[in-house]
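I have a structure here, written as structure tokens, and I will follow up with some questions on it.
Only a single protein chain was left out; the remaining protein chains are all shown in position.
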């Protein structure tokens, strides 16, 4: 019903923002990403989702960025994922990374996100894969074995599969490598930089 | 409760329109007929229907045209026809044609509308006939046999009964015909024009 | 929650009024008394009651006059009297007359109001009497027998007890009468004037 609100930020506390719209001060729940982009007295237009249930006051979820908003709406399509859980997931990773993890069926990576257990990770992949498959991280055909081994080594070091794949892919795009060890070493340097 | 909203169209996507009313961006569901009449940045007044249910955020249905709005409200009076189904029916035909089909008890014509099965078509006729009977398509008494045969032939060709009746009626108003074949040929020309 | 709305009347149809408040056109249900006081394009402030239930869109009831609004709220305190029934009762008589009928325990008079059966009339009297007893129609002590007989005669003629009492009281305040017949004749003249 209410897809967006325009107003002035009068308070930011944790993941809650107070937005003055006309005479009303609205309490809006936001992800960490959105909170980072907001500041007191700023005039903003937030994309909103109105969550309604029979015995509780409605809650408004707000997003600065369209991509995050769309991924939020996508998450709600999965069974047993309500707005609070969707916001929690979006506060743990970027919308793009999340889509890549689902598209890469990276159950272990997803399960490591705060609040997300293995079951929920599996449900996200099984119910949302078709909506995000274009985000799958592909390796150049001829180098897939070397890459797969490198990703294996990196995930053994504790990195989630999707980040490992992205780092390996980045190295392969920038330069040729002699062997898996060199690939792992260079990918590792990238991963440590983005930690 | 909210019978209309005035504001600026900021987004059109499928059958959903975003309307900026004061500080709020409202998400409004519209029929294909209404969508055709709307354009980005236009300032419009939409007649609205607020659909409420215990465990879902309210939804707003919007209409540019009073006749379509009234037929929408009429459809909701029929059992098991909710706002989504009513909008679907109104996106498949014009309000006027729909009333004619119900008034002519054109079950087969109604059943061909997307999303409308025979049972629903029968329910529309049985529950709403009294509200639309003035829309019934009548033939001049003296020519009713010739007309009925012509309509029979046209429906055999796949046209819904109401369209066939309207075309036959139009021909009879414009000119005299020798026989049923001539009536069918001239009505067919009209029907093919409006397809 | 919403105790009043200010705006412009854009439509009056039966007992429904459309009020433009900011960008929103509100559909407001009114009593016949309130409708009589409203006109198209008039800028008005209506006292409102917001009726909410789990599976239907909220409805707004609007009142031009504070006394009628208070009696409406009072009626809602009686068991099984919802806003629709309360509005119906208030469209059948004035707020003041209604309070007098309840205060005079005029079950037969109340039962004659459209939509009000004997059971509901009894419930109104039993549950609301304490709230309106000051409105009871009293006769001057010394004339109570003559008055009671006159009221009896008038109710036999089909007048409700409260109207009969009011007319008899009015006559007694204006002049002295010889006997019950004279009192009945003069009270009858008053009652026929106000029909």
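Letters A, B and C mark the chains as written, and numbering starts fresh at 1 in each.
Everything that follows uses one rule, which is that a residue touches a chain if its C-beta (ideal position, glycine included) is under 8 Å from a C-beta of that chain, and two chains touch if they have at least 3 such contacts.
The model shown is predicted, which means the values in this text are computed figures rather than measured ones.
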| item | value |
| --- | --- |
| Touch partners, limited to displayed chains, of the chain removed from view | A, C |
| Identified contact with the non-displayed chain, of C:21, C:38, C:57 or C:136 | C:21 |
| Given C:12, C:50 or C:92, the one touching the chain that is not displayed | C:50 |
| Residue of C:6, C:96 or C:138 touching the missing chain in the full complex | C:6 |
| Touch list for subunit C against the chain that is not drawn | 1-7, 21-22, 45, 48, 50-54, 58 |
| Contact set of subunit A toward the excluded chain (per top definition) | 18, 20, 22-27, 54-60 |
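Simple rule for what comes next: only the chains that are shown with their structure count from here on.
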| item | value |
| --- | --- |
| Computed distance of Cα centres, subunit B from subunit A, in Å | 44 |
| Per-residue multi-chain contacts in subunit C, two or more chains | 54 |
